[in-house]
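In this view, the complex is presented without one of its protein chains, the others remaining in place.
Showing subunit A:
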Amino acid sequence: MASGQQRQGSGNGYLTDQESLRLRRVSSRMSSPIYHDVNRSTSSAEEDDKGGSELNRELRSTPWHMAQKRTKWLEQQKQVRAQFSGGSWKHKRTKYVRQFKSNVRELLYFFSLWGKSLQKIGGNFGGGVQSYFFFLRFLVVLNFVSFLLIGGFVLIPSIVFRSEGSNLARNTGEEECLKYNPNPEGLVVFYEFFLHLLSGTGFMEYSYMFYGYYNNTMVEDRSLSYNIPLAYLFTAVFYFAFCLICIIVRMGKAARVAVTTGGSDVSNYSRIVFTGWDYGCLGSKATNLKQRNIYYRLQVDLEEERLKMHAASLTLCNKVTLYSLRVLMFFVAVGLIVATFFAIATATTFSQEQNSNVQGMLALFYEYLPSIVITAGNFLVPLLCDQLALIEKYSPSATVVLALLRAVILRLVSLAILLYTLWGQITCHGNTYYRNITESNTTDCDLCQYNHSAYPCWETNVGQEMYKLTLFDLLVNIAILVLVEFPRRMVVDNWSCKLSQWVGRQEFGVPSNVLGLVYGQTVVWTGALFCPLLPLINTVKFVIIFYCKKITLFNNCRPALRTFRSTTSTFFFLAATMNILPKKSWHVRNKDNVARVRRDEAQAAEEEREAKRRVERAEQEARTEYLRRKARAALQSAGVKGDDDGEQSGASLEHLNLFPLEDSSEKKGNEEYLREKKEEKEKQERAIGLLVSLGPQPGSEVTPWYMKSSAEQEEERKEKEKRKGISEEEKEKKDRRLKDSLDPLKDMKKAMGVYERREQKKKEKRNKEEKKSTGESSIERLRAERLQREVEERRRAQAVLDQRSGKRKGAHREMDERERPYNSAFFPELARKRQRRDRESWRDEILKS
């Protein structure tokens, strides 16, 4: 008992993940009896039986109500007091440790970077976006710590020893190769300062920023010996190791979750249903979008199933076409990526060659040419690849993974291409050795194994390139915020034309943004050896980016419509983006979803108005009817001839309509025209890929057989039969008509009819010539008939309409779950009570009547 108590005390701290995982096996056995204590009074006896084992469980993690927990707690406290007789030091210690822990936690929370902002972001935009910012914070801290490392071991000693002016270490290598004096001479124009700052040349080049500035200083005293080159090397190695460890630790967390949860895609629907809802969502907009998002995910799954079904039923010819198309598109995509690489290589070569010839702004442009080409390529190629994806027709999840894979390859390999080209330039394309043998004339690279005349310190050059890439990335980020995202939002918000509606507000695409961060970090890792201050620059850069992204997130973005399913490709992300995110969201522009919400709201309002109008009209009709009857009764009592009046009032119900046919036909034609127009528009949108419907194609809107349950099929069969039954009358009619048509008597009649008609025409002509008195009466009769028919038809149509609308209304009403009686199995007394109440009310009604 005592040992159990002790364990309970030490376990009082906050549960870590591992602990909870370890506990799970035990608790899953135990939680089922606990769960069943919906009526808790019975279970408390059981709990007492368990006694000691139950004490091990955290009181706070038991699913009891607070009152129960507190009584239990009081009991425990009494036991504790009895056991330790007036508070032993162990009990006190555990208590203090716990308090200390909670204090530390609060303090850490207070000091943790951007804790409040992150919480706010998570609350407003969900976990996916929040994880991006968590990653950003991680990178900031990582970069800052690595800067401290480098600063402490290399930078500060270097500064100190330089000021002291200590001896140089022994040189190895040829004298010529060690010449390096990049300091600018003479006066410089004032704007050159900025140019140098941006391109890392001039005064920047020979500073602590770059490799070339660090001397081969070695301090050897009696007490201390410090070798700067060695320190430099070791710090760099340690820096990489440190980053690797940090990432592995971070990755391990995600991987552990992935492994323990299986990370499989087996239970997909149930997972969406039960764990899809983010309880942390705040705000109606976010909730709306989240609901839409879940709807969309379910639809995607259904669609994927449908596609699979469709793919299985494809003919060979179709398959061949599809696969050949996919292969073709694959090559097109590869071609695009390779073209980008080629462009990067060319730009790098060109800029390296041109760089010494020009001055001023043009030089800056040439300096930045590789960065510009890389950024442009990374922007354009994914856009084109998205277009290719429309043709490829992969399943939605495969499309997303493919797009991400292409983007990752593009980003990281373009960096590699840049380095490779640079390396080629530095080492004269790597053929120094051959040239030495085959040709007698010496080249630039012969002396020092690299192009010394063009690159007096090639390490600094590489560092400069990385510095420029980092800086350019930051500038592009800020420029996009100021020049693209803010104007876009203003245009979309204030200018409601079709184009701006189509463009819509920006969505925060987590994967692409994470990719940007990974790219930036890779640049820093590449350049850290040659530009020791790069981690510091990157820290500042990421801090700025954090605020930029936060501003743009809250001002310009809307929450994601489409969430990317991360679990399907957890291990893909492990490789690609180090699996920093427990989950990611992926956004594809989907305007019609937003439009649909709006449309549905409008429709609901319209329906309401319609219902109101109908009620008003019904009231009005009832009133007129009542008044009319009253008036008629008054008239009849007055003894006025009622018959004529009745007829007149019947006729006056219908006001004179000169063109009844035209009127109705116009209306109908308009409707048809509208529908045609809509179809045409839809078709066009579908063709250009703007509209991608998830359901079946229009025109084939019948639900496929596999979606029907057996009950529905039964129903449909019945309906068919009914329809057949209805058509039986028609069939008879048709039959009779057929028989009539086959009757020889008809021919005779027809012949007679022709003859008669001819006769009649003649007569008519004759009559017309004489007078036009007889025709008018027949026209009048026809009109009366027609009017009557029309009235009849209208009445019938109205009846059908009323019936339908009434029916729909009834279907919408749903019983509130709280109205329902309690399940009698667990709350018999409550259920009975309700029933009794119902009965009583019923009896009351009877009594009243």
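Please note the rule applied: contacts are C-beta pairs under 8 Å (C-beta built on N, C-alpha and C of every residue); 3 or more make two chains touch, one makes a residue touch a chain; residues count from 1.
Here is the rule we go by: contacts and distances are computed from a predicted model.
There's a gap in the complex where one chain should be. From "Histidine-containing phosphotransfer protein", "BZIP domain-containing protein", "Calcium and integrin-binding family member 2" or "Mediator of RNA polymerase II transcription subunit 9", what does UniProt name that chain?
Answer from the UniProt record of the missing subunit chain: "Calcium and integrin-binding family member 2".
Out of A:149, A:251 or A:298, which touches the unshown chain?
A:298
Which of these, A:163, A:225 or A:284, touches the one chain of the complex that we don't see?
Among A:163, A:225 or A:284, only A:284 touches the chain that is not shown.
Taking the entire complex into account, which one of A:269, A:547 or A:626 touches the absent chain?
Of these options, the touching residue for the absent chain is A:269.
What residues on subunit A make contact with the chain left out of this view?
12, 14-15, 20, 23-24, 27-28, 31-32, 34-36, 38, 58-63, 65-67, 69-70, 73-74, 102, 105-106, 119, 122-123, 127, 257-258, 260-264, 266-271, 273-284, 286-288, 291-292, 294-295, 298-299, 302, 567, 582-583, 703, 707-709, 712, 817-818, 820, 822-823, 825-827
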